[in-house]
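Apart from one protein chain that is not included, each protein chain of the complex appears where it belongs.
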Amino acid sequence: MAVEIGGIGQSVKRKEDARFIRGKGKYVDDVKLPGMLYMDIARSPLAHARIRKIDTSKALAIPGVVAVITGKDLVPLNLHWMPTLMSDKQMVLPTDTVLYQAQEVAAVVATERYIAADGVDAIEVDYEPLPVVVDPIKALQPGATLVREDREQKDNHIWHWEVGDRAGTDRAFADADVVVKQDLYIPRIHVSSIETCGIVASFDKVEGKLTVWMTTQAPHAIRTVIALVAGHLGLAEHKIRVISPDIGGGFGGKVPVYPGYVLAIGASVLTGVPVKWIEDRAENIQADSFARDYHISAELASKKDGTMQALRVKTIADHGAFDAAANPSKYPAGLFHIITGSYPFEKSFVEVDGAYTNKPPGGIAYRCSFRVTEAAFTIERLVDVLALKLGRDPAELRMQNFIPPTAFPYTSSLGWEYDSGDYGRALRLAMDTIGYADLRKEQAEKRKRGELMGIGISSFTEIVGAGPSKNFDILGIKMFDSAEIRVHPTGKVMVRLGVKSQGQGHETTFGQIVAEELGIPVADIAVEEGDTDTAPYGLGTYASRSTPVAGGATAIAARKIREKAKLIAAHLLEANPDDIEWKDYKFQVKGVPSKSKTMQEVAFAAYTNHPQGMEAGLEAVDYYDPPNLTYPFGSYICVVDLDRGTGEVKIRRFVAVDDCGTIINPMIVEGQIHGGLTMGLAPALYEQINYDEQGNIQGGTFMDYLLPTAMETPNWETAKTTTPSPHHPIGAKGVGESATVGAPAAIANAVVDALAHLGVRHIDIPITPWKVQKILKENGVAE
Amino acid sequence: MAVATAPTTSRGQRTHKIHVTVNGVPHDVEVEARTLLVHFLRENLNMTGTHIGCDTTNCGACTVLLNGRAVKSCTVFAVQADQATVATVEGLEKDGKLHPIQEGFHQEHGLQCGFCTAGMMMTAVAFLATNPKPTELQIREAISGNLCRCTGYVNIVKSIDHAARVMRETAEGKA
Amino acid sequence: MRFEGTLDIAAPRDRVWSFLTDPKQVTTCAPDVQSLDVTDPRHFKVVVRAGVGPIKGTFTMNVEFTELVDQGHATVVARGQAPGSAVELRSTMDLSALDGTRTTMKWASDVTVSGMIQQVGARLMQGAADKITQQVFSCIKAKLEAPVTA
Partner (left out) sequence: MIPASFEYAVARDVADAIQLLGSSGGEGKVLAGGQSLIPLMKFRLAQPGLLVDINRVKGLSDIRENGELRIGALVREADLDMNAIVRERYPILVDTTRVIADPLVRNMATIGGNLAHADPANDHPATMLALRASVVARGPKGERVIPIDEFFVDTFTTVLAPDEILTEIRIPKRPAGGGGAYLKLERKVGDFAIAGVAAMVVMDEKGRIAAASIGVTNAGPTAIRARKAEDILRGQSPDDKTIAAAAAAAAGESKPWSDLRGPAEYKLDVIRVLTQRAIRKAVARATGGK
């Protein structure tokens, strides 16, 4: 029975596969409308420059070019700037100054994609170069080149934010037996979903209605943003329909509103015909929002016996030219204060300063709740630095310090209330799975022979499920999410959600939640998302929030239906509702299993034979504002071998033990972990976007921005423990991001561990072969 | 917005007549020389199952079979496919029956967002034709020109192995 | 990128000076000149095609002699664009007469390339810029040492 239903805990094969394996997915670039025009964007080659003149005449002379839009054209419409979520504003097109390389300068609209590209090539811009500042630390020094002349405040400081007990922490450090300090730079990276961003905007002049197909993780929020930004042009919320069709990966990169979207909408409104804009990969990497770029200085105080006591962290956050962070929390550094991780620090203090530089604006999370990876990497590196200082085994030191299972719910010294956890169990399982003790022996023997292997651990605590309205909002809108469930007379179900899958398999997993709650086979449940005309209002999918928030809404909406269904079942069974129980996916008269009704029978009755005085139909809506976030966790162990000649790092094994509470679909969860681990591997060893002193992007295409292939990616080994969330309706915590959060520290710790006997304490990621080889050479152990 | 005064339709570029057989269906079309094969498939033939991911011959989302070989169709001009056969993801299912590679990706959860999937499957189809009994490492090598951001490759490798097994069994059954 | 060098030129200093500071003459050593438009003795606009092998850009360069001192010291700033890219070149030249027929020229050039050419060609930029710079200066030397024709 259970298998047939496909409820919670079953590895149900994905429903969405049917179209994707046939090439029948519908992504934004697949949308083609009659008379549609194509837009392409001219971008600045310079990182900071005054625009003296934009000559569009040659572009306009190309047959097929319909129009060219510059910043000056947007001024009368008041669309040359747009607000960001961070109370900053961002240029749509510049009117006089460009602030970063690849910034949008003009848009060309043409009858064909190829002609639009020719038009871009034909635009001549006369730039006067201005001094460039790319380093946020230099940017915050007095006399630094001013990035934002438009602001009243004439420096590059955006905001200061601090949390925790400064004085108490300082005292704890002053009194501590042992203090370790480590500076870490977590470089700029880019999500680089294989599908880039794009939009088809179609404005119907007669109806005054705008329809957009758009690569967005949050269609409803986008509709509201459009209404707020362009409301003065008559685009009211009921006249805007945002459709987020199939999305080719998001990872946070498809949360923001990029200028290209606004330009395409503007072009469609002005021309009255549909306009398509699909960015190419160079535009995607170079101009779309980045992640990370945190300069961190972290200190940890402990007793001689290794008991951790206090944590003090100072950080400079590089936000580029505009603070356009896709950060729905109330804190400018997102959830960075989860940095106390899996350890019960008595005192801690974190301060972050935001800085403007001549770099593209941002940032976004890159598959984590905002700034959680930065936090997890820092604490898990710092624990290893402490272990080295004390001469302790890093696993043992973690075990000694973990917040014990009995302490949950646990409130951290920085104010987060952890829902549940059993950190020791996860680490023990990881150690047993990988054979930790034997690996340590092997390492000791190898060291004697001059061979370099390392073992790295990361026992991270995540924080996901944005989120409770006390911590989160977007433009004041609380971060609830929604589900609307309709059971049709024949017992088939339509579920509509406010979130939007980008590959997570919502059509399957949300069907399973409903199947579990209603006893209707998952095959009979259709899940729809991403169309603001039909779906209930929701804030979208990112920060691993779909399961914690929309999953909660779905379960509760289904339970509302079950409550009503129970009354109908009682009516059909001629029993008192109090005598009806939900058992084996059926309504039964208590103690009389033969007297039962299936949900299908009840559904039919809901339209044909419901009790007198009851409303017909069987449907429910729930808007769920979670009482708390959820705190998935895990322990990862990585084994690396280093090549003493080339400095290459080879990952031999990687065991990931994750605990994400109740698992809805084990197959999908495992797939999410595989993907997350690979996006943890990527910044640890490969990916980085760098800038030279002129602000030139280094790593702006897939030729130079190195996504790991199947050859660099190890065969991930996974295992799990299950510690349900006590406050979530089905006990689930969310899992999409855990592995990305946890993996980088495990890999970096493994490489440092391989070199620890040489006195190495830290290597900044990405750990390139030349960084390793330099250490080998300096210590005389290179081949 | 500066609006063009020039005529908005005509193009000055010389076009070339090509004859291409895509998934068994012949097409005679005129294309500009610079038209990339992937745009020809997507725009001229409305076959949108083949995707564009990187533009620089790195990601393999646009992989199709050109005369039976897996190539990145964003780095081939449509004119080069004159007189050639092209196979795309849309041609994998035959008579309502999924190709074993499609079954493999579904059974082993070899896809998430689905964007790289067509390219991965086309690469795998060509690969399995030359290597029906691959090792895990050989599968990984074979797909090393296709990038996936969602799956971490583990299940893609399993999917291809699954298909190889099914295809071998089918071949044995016929023999 | 900074390049520098010293050239011994078998030509008198005044001749070297007048060659280097005359837009019409000095641009004969620029790579593949498409057009030259002299605004005044200190300003000119030149369109060149430069690159290596199949990688070539057409650059519209605005050039200004920012310093011209006593037939001995000159600085020139050239700024230009190709679609998607920008280039800036700041050069200094210092001449000293070895004797009446020979001149030593110390030169240094700071070359900044931005945009697509820099990004895609970063791997090869140093070599390409070095090569083009060397070609320009060896051309200057060759032209100045060539027998003067009527």
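The first chain written gets the first letter, and so on, giving A, B and C; residue counts start at 1 in each chain.
In the analysis below, contacts are C-beta pairs under 8 Å (C-beta built on N, C-alpha and C of every residue); 3 or more make two chains touch, one makes a residue touch a chain.
From a predicted model like this one, the values you see are computed outputs, not experimental measurements.
Displayed chains that the missing chain touches over the full complex: A, B, C (touch as defined at the top). Contact with the omitted chain, checked across A:K58, A:K72, A:H157 or A:K774, is made by A:K774.
Checked against the full complex, the one of A:K24, A:K58, A:K89 or A:R113 touching the unshown chain is A:R113.
Chain B residues in contact with the hidden partner, per the touch definition given at the top, are 13-14, 16, 32-34, 36, 55-58, 60, 63, 69-72, 74-77, 79-80, 82, 123, 127, 141-142, 144-146. Residues 113-114, 117-118, 121, 280-282, 645-648, 686, 690, 698-699, 703-704, 706-709, 711-712, 768-770, 773-774, 777, 782-783 of chain A touch the missing chain (whole complex, contact as defined above).
Residues of chain C that touch the chain left out of view are 51-57, 83-84, 116-117, 120-124, 126-128, 131.
Everything below uses one rule, namely that only the chains that are shown with their structure count from here on.
Among the inter-chain contacts, the highest number of C-beta pairs connects A-B.
For the pair chain A and chain C, the distance between C-alpha centroids works out to 50 Å.
Centroid to centroid, with C-alpha atoms defining each point, chain A and chain B lie 29 Å apart. Multi-chain contact residues, meaning those touching two or more other chains, occur in chain A at positions 282, 701, 703.
Annotation for chain B: no residues touch 2 or more other chains.
Interface residues of chain A facing chain B in the complex, by the touch rule stated above, are 13-14, 16-25, 27, 29-30, 32, 56, 60-70, 73, 111-115, 191-196, 246-249, 251, 267, 270, 280-282, 502-505, 667-668, 670-679, 701-703, 707, 709-711, 713, 715-716. Interface residues of chain C facing chain A in the complex, by the touch rule stated above, are 60, 79, 81, 83-86, 88, 112-116, 118-120, 122. Residues 1-12, 32, 34-35, 39, 42-43, 46-56, 58-59, 61, 88-90, 92-93, 98, 102, 105-107, 109, 111-118, 121, 136, 139-141, 143-157 of chain B are the ones that touch chain A when the two sit in their complex.
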